[in-house]
Every structure is written in C-alpha cells, then in structure tokens.
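All protein chains of the complex are present and in place, except for one that has been dropped.
Up next is chain A:
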Amino acid sequence: QGQLLIDKGVRPLSLAGHVGFDSLPDQLVNKSICQGFCFNILCIGETGIGKSTLMDTLFNTNFENFESSHFEPQVKLRAQTYDLQESNVRLRLTVVNTVGFGDQMNKQESYQPVVDYIDRQFESYLQEELKIKRSLHNYHDSRVHACLYFISPSGHSLKSLDLVTMKKLDSKVNIIPVIAKADTISKSELHKFKIKIMSELVSNGVQIYQFPLDDETVAKVNTTMNGHLPFAVVGSTEEVSVGNKMVKARQYPWGVVQVENENHCDFVKLREMLICVNMEDLREQTHTRHYELYRRCKLEEMGFKDTGPESKPVSLQQTYEAKRQEFLVELQKREDEMRQMFVQRVKEKESELKEAERELQSRFEQLKRLHADEKAALEEKKRLLDEDQSSFSKRRAAAQLLQAQSLTANGKKDKDRKK
C-alpha cells in the first residue's frame, strides 16, 4: 500500500521573506478572548481573618459576602462564581472560602473538607476527559488554581494547624501564604515573622508556590518577589481621603493604613504576582503538575498500568476493557448464583409443601382408619346387642310357651282330679 518515511532530525531553516506566521500568538490570544478565561482561588483561613475583604479589595468589587458564625460544627467550603470583565478580557472567577476553619475544639479533621473539595474538582475534570463524547474546550474548569493561605498575625510562628493543613495541600494546589491583618504587626516584627515562617515551612518540607523564573521577561521581578514571601496584606473596601485622593485604606486614630501603599503592606505585590504576572502560570502548573499527579494516582489506584505483566505497553483502553470484562463476568456469575439460589429455594419450598401434603394425607388416612375401626366396633356391639336381643326374645318366647304349657298341663290335671 503506502510507505511512511519520516525524516528524523528537524533542521532549522531561515526564511527569505516575510511569511506572516508571526501573527500566530495574536490568533491564539484572539481565540482566548472569545472563549474567556477561568480562574479559581481558594482562600483558607480562620473565621474573621479577612478572606472576603481581601478578595473584594483584590478584584475591586463587592462580592456579596456575609459574616459567618464561629459555631460551625465542621469546616465547610463555600464557592461563588462571578463574571468579571476588564477591557476586552472576560474572566470567570470562582472564589472558594472556608467556613468555620479553626473554630472547632478538635481540629484534627479540619483539613479534610478542603482536600476533598480540591480532589472533587480534579475528579470531575478527569471524568470529562475520560468520557467518550466530551467537550473539553467548553468545559468550565473548576480546578483550584491558587490557594491563599491566611496566616494569623501573631508575630511568633506558624500554628500547628497551619503546618498540617499546608503539608496536606502542597502537592495538590499552588499554595501562596499571606499574613493577614498585617497592620497589627510592626515593620521589624514583620521581618522576623516572615523569616520564621519561611524557615518553618522549609524545615517541615512544605512546598509552596514559587514564582517561575524560566522566562527572562519576568524572571527578575519574580525572583525579587519570591524573597518577599509570605506577603503581608491588609484589605479594605472603604475609601479614605489622603491628600487630595480617595484611596482604599483603614482609618485609625493614630493614622491611616493605605492598602495600595507599598510601604504600608504588600497588597500591591500580591496583586501583581497573583494576577498581572503569573495567573497563566498558576493555571498551567495546576494542569500540568497537580492535575497530572492526581490523574496518575487515581488511575494507578484503579489498577491501570502503562505496562502489562510482560512489560509490554498496555494501553489504558486494554486495561479498561480487561477490567470491564472481569466486571461483566462477575456480574454474570452473581446473576447465575442468584438464579440458582432462587431455583434452590423454590425446590425446597416445593418439597416442604409436598411433605406437608403427605403428612396431611397420612393423618387423613389415619383418621379414616380410626373412624372405620370405631364403626366396626360399633357394628360389632350392635350385632351383639341384636343377638342378645334375639336370644332374649327367644328365651322369652320359650318361657312363655313353657308357662303356657304348664298352665294347660295344670288345667288338665285339675280336670282329671275332678272326674
């Protein structure tokens, strides 16, 4: 039929003129603009630490939040999705907040709902990817792209809950730790606090998200920012007049903490890094690292392998088919078993019934015999009685005759005497 010859080794070629495929990135970007973007942020932190306020401040809107109570029996997650637009970019933003985190007496299971939520999003993406008829380009990606972990501004060190939670999450999501309510810490305390936090993270082996350094355009700013982690943030949606401008700030009797002033807090750095510089990288890391890890583990757990028992490559399809056949055979077997059991039971019941019938029959026979016996006995008695009666009547007749004879004989005697 046909032959296939592929040239190994791709050679570089120089162009003699302008071809025009430099417009490819633009074509790609245009397509993305039409499709819109998706970004999902998970905020973990204690109740009242300022998660919702920070989100409002970051995205310059009011996300319709309400205060949660401190008396939640378990940690829950609340996810809300919004459509935002800036110039020609449409963003579908999902903000997931923990509710009741850190409020329980026993916090051993606090991390579990968060892990479950993240896994659930991976799972539904995996399901869509494995479907036969799928629509991946239309799929609303709900996987968590960035996780902001809010650290309490105690000024000392991380809490054990923080370490435990972050350790459980670092292989599933990009963790960006932030120090919340940073206006309660002084500058020198903050510096010491940051160093303590980072060293604790390192000594406990927690892998937080590092801003990527492979692209020269942003490598420099990312390196600097990596050194400022964790960001100490202050959130505020209220505006205070400073100078002749209205800025987002918190007003205290002793001064005004301006959110967007880099001397006051790291809010601007967080916004830069999270949105302006690395949003795409966060999405990509989620897809190529965290999701792939989840997928690999899940499939291996289900028993799929890339190589079969003889180390020959076994496709997912084959393994799936093999498992499916196993399952169907098992199903068939169980069906047969059930059918057999049913037949067995029917037989048993039948024999039981037959037994009962027989018993009944024998009882009947017995009673009949009894009845017959009694009848016979009665008949016998009757016969005896009849016999008795007949013999009695015979004797009576005989006696009567005798009496009659004796009477006539006496009469004759008397007659004879009289002569």
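Remarks
Here is the rule we go by: a residue touches a chain if its C-beta (ideal position, glycine included) is under 8 Å from a C-beta of that chain, and two chains touch if they have at least 3 such contacts; residues count from 1.
The rule is short, and it goes like this: contacts and distances are computed from a predicted model.
Its UniProt record calls the unshown chain "Septin-type G domain-containing protein", which is the correct pick from "Trifunctional enzyme subunit beta, mitochondrial", "Mini-chromosome maintenance complex-binding protein", "Septin-type G domain-containing protein" or "Protein OSCP1 isoform X2".
Between the chain not shown and the residues A:25, A:205 or A:253, the one that touches is A:25.
Not every partner is drawn; the one left out touches chain A at residues 1-7, 10-34, 37, 58-64, 74-89, 91-92, 94, 96, 99, 109, 112-113, 116-117, 120, 127, 130-134, 136-137, 142, 214-215, 217-218, 239, 241, 244-247, 260, 271-272, 275-281, 284, 288, 292, 295-296, 299-300, 302, 304-306, 315-317, 320-321, 323-325, 327-329, 331-332.
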